[in-house]
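These notes are about the structure you will find just below.
The complex appears here minus one protein chain, its other protein chains still in place.
Chain IDs A, B and C follow the sequence of writing; residue 1 opens each chain.
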Amino acid sequence: MTFHDAPLSRHDFTAQQSDVRASWPTGADVDFAESIRFHQGRDASLNMASVLRQADARGAVLIQPRAGVALLSEHIRLLTFLQDHCDLLPTTIDAYTRQNRYEEAQKGVERSREAGHSLLNGFPAVNHGVAGCREVVESLSKPVQVRHGTPDARLLAEITLAAGFSSYEGGGVSYNIPYTKDVPLERSLRNWQYVDRLVGMYEDEGVRINREPFGPLSGTLVPPCISHTVGLIEGLLALQQGVRSITLGYGQAGSYVQDIAALQSLRDLGHEFFTNAGHTDYELTTVFHQWMGGFPESEARAFGVIAWGATAAALARATKVIVKTPHEAMGIPTMEANRQGLEATRQVINMLSDQPPLDTPEIQAEADRIKSEVRAIMTRVAELGSGSLVDGTVRAFEAGVIDVPFAPSKHNRGKLLPVRDLDGAVRIFEPGNVPFPAEVMEFHRARVADRARHENRPPCFQMVIDDIYAVSKGNLVGRPR
Amino acid sequence: MTFHDAPLSRHDFTAQQSDVRASWPTGADVDFAESIRFHQGRDASLNMASVLRQADARGAVLIQPRAGVALLSEHIRLLTFLQDHCDLLPTTIDAYTRQNRYEEAQKGVERSREAGHSLLNGFPAVNHGVAGCREVVESLSKPVQVRHGTPDARLLAEITLAAGFSSYEGGGVSYNIPYTKDVPLERSLRNWQYVDRLVGMYEDEGVRINREPFGPLSGTLVPPCISHTVGLIEGLLALQQGVRSITLGYGQAGSYVQDIAALQSLRDLGHEFFTNAGHTDYELTTVFHQWMGGFPESEARAFGVIAWGATAAALARATKVIVKTPHEAMGIPTMEANRQGLEATRQVINMLSDQPPLDTPEIQAEADRIKSEVRAIMTRVAELGSGSLVDGTVRAFEAGVIDVPFAPSKHNRGKLLPVRDLDGAVRIFEPGNVPFPAEVMEFHRARVADRARHENRPPCFQMVIDDIYAVSKGNLVGRPR
Amino acid sequence: MEAHTIVLGVIGSDCHAVGNKILEAFFSDRGFRVINLGVMVSQDEFIDAAIETGAAAILVSSLYGHGEIDCAGFRDRCIERGVGDIILYVGGNLVIGKHDPAEVETLYRSMGYDRIFGPDADLDAVADLLACDCAAKAVPTGTSR
Partner (left out) sequence: MEAHTIVLGVIGSDCHAVGNKILEAFFSDRGFRVINLGVMVSQDEFIDAAIETGAAAILVSSLYGHGEIDCAGFRDRCIERGVGDIILYVGGNLVIGKHDPAEVETLYRSMGYDRIFGPDADLDAVADLLACDCAAKAVPTGTSR
């Protein structure tokens, strides 16, 4: 299985670049040469790729919050507070910026200034421009990553990377399908090729920027094979454009057997697909997202969910964990709630990181199953693309070969239906057009049938709905009342 | 290995009973016949033994807080609030009552009334008498247990069991060695034979009262073999007196391999020793205590510790878990903090109880090691006792054959020194006179040496001190700074 | 009795799709005729659909925190567009951060929403209320709401 998508030519890239930079006034301030000098002058401890590489070598599990507010000074205050409690810093971008609605973001900034508190759900980095973002980066003593959900993230990348951010989350699938309603996949994939090529240009100048496909997708009962496939595709697309530091992500399902197997298989598959595609000179690390579905409202219960996520991450030795907060069900966390999530996570990870990682025959069997599912899907993607990964991906989504449950995008089939089995693992109830190997599908069916028998009801959509609510109501499997 | 300690004769019992009941005015109100009728009239859902038996059959993990305040109405309010968040209720007794200092307890009640809040660290059940305790029991819709730390708990048992409590924690070793300074072991063992005989008399009348040896002892780096030995001794002594429902306890060490192995081996050893001693008609369940050592002051970190305890308990399928609170490091928890500990615990246990219990070859190896240690110690106890378990136990403590680390009692040798190994398991640094099998001791030494090498310091007392502080400082193993 | 028509959607740039899919399934199941516009719906799209289908009510979701901005002026816009008396419900995580539900309710009431729900809304209770509100609206009275 080889893909021949070419790196964006300098010509294509430059043609796009002037439009991109002209699409909002702050784009004019990007100065690539200056920003290379800036990055090169910084300590390795401020570079995400470098810090991740070292953690990976030590087997350490790092922690990172989500955080972003409308105003520059507030945002700096927030991150300065959080950096004492975490290893890696984020800058979460607001939802207008994610849709390139910079005017609305500007209005949000102004209204936030009037209100005296943030009315935006993130930091509008484009509006704050290179100088504002540079101020953020320079105020901090840990590596900072841009975390968002932007199908066309070219201008955001130009500005934030120029400012000194050293990691950039997202990808043409993972920041489209779960985040938009009607952006054609080919368009977002092309736009992300630009971002990856930009990162590749930094790489060409000796500056390593980390790239992280967004693993959790819709955050809701996503079977590992689906999110792994998307991560591998985005990883391969990034490598094609010259990216060298890739962090593959996965959102906690809640079953420890499945979660540990998922993280193991994600790493294995990454190396398998990347080396098979001829890449050798890359760094691969992993990120585990604490439970991404609906949270319980009770803060105490939320702490339970947070700690269980920390446990799975530590037992699986993820390179880093994205941490939730006790406010998750209710709203953007206060600084203090954010710190609490980090502290609870840190305590568990510290207590566990001296202990052996967990591996059992069940975990191995699960990992093998995930691998065979992913290989089957990727084989179809390759067939559909006849040499082009972009084409293969677009056609795979059209055909429902890749299908993300509960995604809002029209370009996602939405025929696959997941459901939990008796042990709490996410299984396939309705495969849609995803090409599961026959014996694997047999396994899923049998597991779902077991549960249905146990609950005395046929496998049905209500079961899926019950599963969606289950964690927020204090369980993992959504049992009938 | 058989022990021939006889059940207390009716004559001996009655002779003691009048003194016991006369030792504080409220003793006069005990009416055994009435209390039998009361117990018999109650629903099975209010009987601890019955609820534990059913949970055990279902593989459910129940949760129980600690709670007790000075004043009756406040205590009822507290438990009424907590019962919606737990499965089993406690009544934690204050420390004056534990030392039979009822005058001081009385003063505490009065001063609490004046102050408008509790100045006692528990509920002075003897002072409140049968009628007060009956009011507690009748206000509640879950089984209630007496939890204390009383070397001479005869009057407390007379009063609380008569009032309708259906479970009684403690034992002649576990409520002496960690809780007192100079009470001769033989005396507390004899006094607890009285308590067990009293429970046996309830049993004779068809009322099953659950008994629970206190597993955690000093709560501080106690090697599982030590606490298991004490639990087995107290279990056997109870069975000898006619007790039929026994819950063996264990305090979390923090290493999941060791903790799961400890709970498995505790159950196995219970059946092994109880049936070998000729008992067949008994019910055995287990209790797992969330971390019993020093807690972190940060409430968020405390939640991490609490959730990790819940995780180990669920993965090991303990019958019940005793739950800590986010206030643990600071003081007796408020009602609200108590609820938070329960909710966090419940969330984790619910999410895990659908999932398979954890078992690995490492866990089996650890469980086998614990079993061989316990068998070696129990063999010496039997030899020393030549047929009497009471004598064997007294002599074993005199000789340091059983040795509880960090216990305050003069009747404990205090020569055994535990320390964590590289993986966080509690190992033997200095065995004192505890008869560890040679190959097992070899293993401990090797593990400790490994750690010492890794930390570049000899195994030393500072290492032990570092381990004592470790969890409260956010780790498991106390690494040198 | 004829089914009441309701328009459902997630307002603004909000992509949270899961609750929306559940609401569609739930209200259909409870006998409403549901026009679901999905995520990222503008005020005018809501109103267009309501006018087109003669809907009795619009159920607006906002999860992502920009509700305070996106939802403002919705009633005024309904009045401008000639459907000033349509039933307006709003629900979700309606403001940035964790806030007292009573404050949130006051805020949205002042924007002209008839009923305001948090993320913990009991859907059965909502459906009952909605049925009543729709029925009351169907009965022509002299006074406007």
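FYI, contacts are C-beta pairs under 8 Å (C-beta built on N, C-alpha and C of every residue); 3 or more make two chains touch, one makes a residue touch a chain.
Quick caveat, the model's predicted, so the values are computed rather than measured.
Peer 1: When the whole complex is taken into account, which chains on show are touched by the absent chain?
Peer 2: B
Peer 1: Quick one: say which of B:Tyr179, B:Tyr194, B:Tyr250 or B:Phe397 touches the chain that got left out.
Peer 2: Considering all chains, including the one not shown, the answer is B:Tyr179.
Peer 1: For the chain not shown, which residue from B:Gln99, B:Gln364 or B:Asn433 touches it across the whole complex?
Peer 2: Residue touching the chain left out of view: B:Gln99.
Peer 1: Pick out which of B:Phe3, B:Tyr202, B:Phe406 or B:Phe436 touches the chain that's been left out of the picture.
Peer 2: Of all options in B:Phe3, B:Tyr202, B:Phe406 or B:Phe436, contact with the hidden chain holds for B:Phe406.
Peer 1: From the list B:Gly206, B:Gly278 or B:Gly331, which touches the chain that is not on show?
Peer 2: Considering all chains, including the one not shown, the answer is B:Gly331.
Peer 1: Among B:Asn47, B:Ser218 or B:Asn475, exactly one should touch the missing chain; which is it?
Peer 2: B:Ser218
Peer 1: Footprint of the hidden chain on subunit B, which residues?
Peer 2: These residues of subunit B touch the chain that is not shown: 94-96, 98-99, 101, 104, 107-108, 111, 117-121, 149, 178-181, 218, 220, 293-294, 297, 327, 329-334, 337, 406-408, 461, 465, 468.
Basically, only the chains that are shown with their structure count from here on.
Peer 1: Tell me the fewest steps from subunit B to subunit C, where a step is a jump to a chain it touches.
Peer 2: Contact-graph shortest path, subunit B to subunit C, evaluates to 2.
Peer 1: Rounded to a whole Å, what is the gap between the Cα centroids of subunit B and subunit C?
Peer 2: 55
Peer 1: Need the CA-centroid distance for the pair subunit A / subunit B, whole Å please.
Peer 2: 45
Peer 1: Please work out the Cα centroid separation of subunit A and subunit C, and write it as a whole number of Å.
Peer 2: 31
Peer 1: Got the subunit C residues that touch at least 2 other chains?
Peer 2: Within subunit C, no residue contacts more than one other chain.
Peer 1: Which subunit A residues sit where two or more other chains touch them?
Peer 2: Not one residue of subunit A touches more than one other chain, so the list is empty.
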